[in-house]
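Just dropping this structure here.
Here the complex is missing a single protein chain, while all its other protein chains stay put.
Chains here go by letter, A and B, matching the order in which they are written, and residues are numbered from 1 within each.
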Amino acid sequence: MTDRNDPGAFDPGRDPSPAPVGGVPAPQSEPLLSVQGLEKHFPITKGVLRRTVGAVRAVDGIDFEVYKGETLGLVGESGCGKSTTGRLLTRLLEPTNGKIIFEGRDISHLGQGKLRPMRRDMQMIFQDPFSSLNPRHTVGTIVGAPLRIQGVKTEHGIKRAVQDLLKLVGLNPEHYNRYPHEFSGGQRQRIGIARTLALRPKMIVADEPVSALDVSIQAQVVNLLDDLQTDFGLTYVFIAHDLSVVRHISNRVAVMYLGKVVEIADRDTLYVSPRHPYTVALLSAVPVPDPRRRDRAQRERVLLTGDVPSPIDPPSGCRFRTRCWKAQEICATEEPPLVPRLDDPVSHQTACHFPVVEGEAVAGRKPAGANA
Amino acid sequence: MTQSVTQPFLEVKDLKVHFNTDDGVVRSVDGLTFGLERGRTLGIVGESGSGKSVTSLGIMGIYNKRNADVTGEIWLDGQELVNASPESVRKLRGNKLAMIFQDPLSAMHPYYSVGKQIIEAYQVHHNVSNQVARKHAVDMLGRVGIPQPERRVDDYPHQFSGGMRQRAMIAMALVNDPQLLIADEPTTALDVTVQAQILDLMHTLQEEFNSALIVITHDLGVVAELADDVLVMYGGRCVEFGSATTIFDRPEHPYTWGLLGSMPRMDRPNLERLVPIPGLPPSLINLPTGCHFHPRCAYEPRTGGLGSTVTPELTRAGGTNHLVRCHLPTEERQRIWAQEVKPKLEAS
Partner (left out) sequence: MITYVIRRLLAAVVLLFVISAATFAIFYLIPRLAGSSPETLATRYVGRAATPETVNLIAHRLGFYDPVWLQYGRWIKGVLVGAEYDYGAGVEHCPAPCFGYSFITRQPVWPDLLERLPVTLSLALGAAVLWLFFGLTTGVISALRRGSMLDRAAMGVSLAGVSLPIFFTGMIALTIFSYRLQWTAPGGTYTPFTENPAAWFYALLLPWLVLALQFSAQYARLTRAGMLETMGEDYIRTARAKGLRERDVTVKHGLRAALTPILTIFGLDFGLLLGGAVITESVFSLPGLGKYAVDAITTNDLPKVLGVTLMAAFFVVVANLVVDLLYAVVDPRVRLG
């Protein structure tokens, strides 16, 4: 059991008046991470000789940038490709096409050997605290492994470094020799975070880091991630499906649908004035924890009908058109590029021919053009 | 065994479900009392280990009789269930009271088609031919919004998408027109747009069937959407009960405050930091003495030592039909909420 139950009483060296979480960091010229035309297709084979007959287009051409010190939230529903994107960013997968540029270097097709030193700078936190820790290793082994693998020289030895890390994430350093099954879900996630921090990375890709946790534990871990970002100047790519959590922690948010980014904007802009119909539907679908607004919320909710199309054979043109109430002919023939629309600044880009305007009446419960 | 004079459709009285394990007695449900009328929805809110799922299994009568110790009373439409014979309860299960579960992929048998499983649910309680049962199955699939039901009735669970699968499971539960439906985390495994569809569906069907609905969840948003009344569970007990508006507007239990503070909210300006509940949920074998919540309660010192020694009872609180299990007096709680907790939750 952790003895640090107040994440507020955190670590020495913390600025007593921290910068606001939602604050956007100072503009920079060079992004820390840049993704251009990124694609990942998983081939499907059939027949006696295993001919490739098609591919699951998990990620089908995305572009975005991540700047130092910020948190980019990546949201979408199942099958949108956000988890695959996360794995591509950390090169757990190799892209089929496109580029990943980290700190100015193209890492898209680097071999494992060349990648290894880069892995110090980008790390990943995984979703499932139960399966992402090896049950046969002690916590000390797990958190110390990155240090050993990378041959890092520590001041007082690896054990001491590991214990410092455990303290950093709010765990008792004396639990160095315990096994994962002796910890709760939230504590295991903290162990995962400690492991991620061991090499003092510059960027962390967090793939649904709090989805599997209870609400009160989620809040503890979210606060921890906030604090660590402030203390260590970390950059996060935060992948999640929970829109409320993403709003809390992100500076900018990108919305994905069926392998493409459909909208990207500053956090407040996206949540207050979304442009893409899918974003509108997504935001309206989140249940509001206020019973008095129940009727109004239900009336205003955009209910998308039908299912997400298959990523093997996505719709032509704009992928969202099969469920979009604003779809017209051009949407089937021309794929809308991800560019600023209407009067939006460069930071707000939408991939839609008919973006939603403020005050526009959104079609209610039965969107036109939907399949039955 | 006493019945209340005007008994609600479902009445649970001092329900206790204890499991005997090698490590000790697990007091999953430790004295739960509530009532529910037809046509109304009760939301049971709690985190893992609060006992909410075991409550539903207890009401349904699905527990391992060999190591579970169930006491108390469960009255359904005038019939008592805890002390009834297992066979008579079995006849009600899936018939008068039905349940849907969290993960429809694992909750349905992978080897049988969806239609076959719905037909099975129907034929257990109705002695009819396969054709007649199949007609009911197709009809039900259509009513829950599955397109082309006569074709999809022969598909297997893994051939449905997540949302359609959950609809199929709802169809399976409703095929016998149950009067009480228990939904255990029905939308947790679903995408948010699909969740919205399912919540909408459940709302519509409840009105159509006039059934009593219990929704068990940890998601306060879902509760706010569906529930008329809310029961907050912690450590196997009810710590707060009231109407949904009361619970969200004027909650009076520190745990409820903690839950509300832990949630990032999209309908409010962004908080700098979330306000989580410190510590971890209790072990159900070694529950804390006195008030189960006291080790994590910031206001425990104000109870003058009662919090750690004496179990508080459920007492009346500010709203109508509002019950709270806490040692602090009502006025004090209301003051703390209004002056200390609420401003923190709304600050920007």
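Heads up, the rule we're going with is that a contact is a pair of C-beta atoms (placed from the backbone, for glycine too) under 8 Å apart; a residue touches a chain by one contact, two chains touch by 3 or more.
This structure is a prediction, so every number in the text was calculated from the model and none was measured.
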Study note, to complete from the structure: Touch assignment to the omitted chain, from B:A68, B:A84, B:V124 or B:L314, lands on B:V124
**Study point:** Touch criterion as defined above, residue of B:E37, B:E80 or B:D103 at the omitted chain
**Key:** B:D103
Review point. Given the contact definition stated above, which residue among B:G51, B:G94 or B:G242 touches the chain not shown here?
Key: B:G94
Exercise for review: List the residues of subunit B that touch the chain left out of this view.
Suggested key: 57, 60, 62, 90-95, 98-99, 101, 103, 106-111, 113, 120-121, 124-125, 156, 158, 169, 172-173
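The criterion applied here is as follows: only the chains that are shown with their structure count from here on.
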Exercise for review: Please report how many Å separate the Cα centroid of subunit A from that of subunit B, as a whole number.
Suggested key: 31
Study note, to complete from the structure: subunit A contacts subunit B in the complex at 1-2, 5-8, 20-22, 77-78, 184-187, 214-220, 222-223, 226, 241, 243-245, 247-248, 268, 271, 281-294, 297-298, 301, 303-305, 307-308, 371-372
Practice item. Please name which positions on subunit B make contact with subunit A in the complex. Key: 47-48, 147, 161-164, 191-197, 199-200, 203, 218-225, 227, 244-245, 248-249, 258-267, 270-281, 296
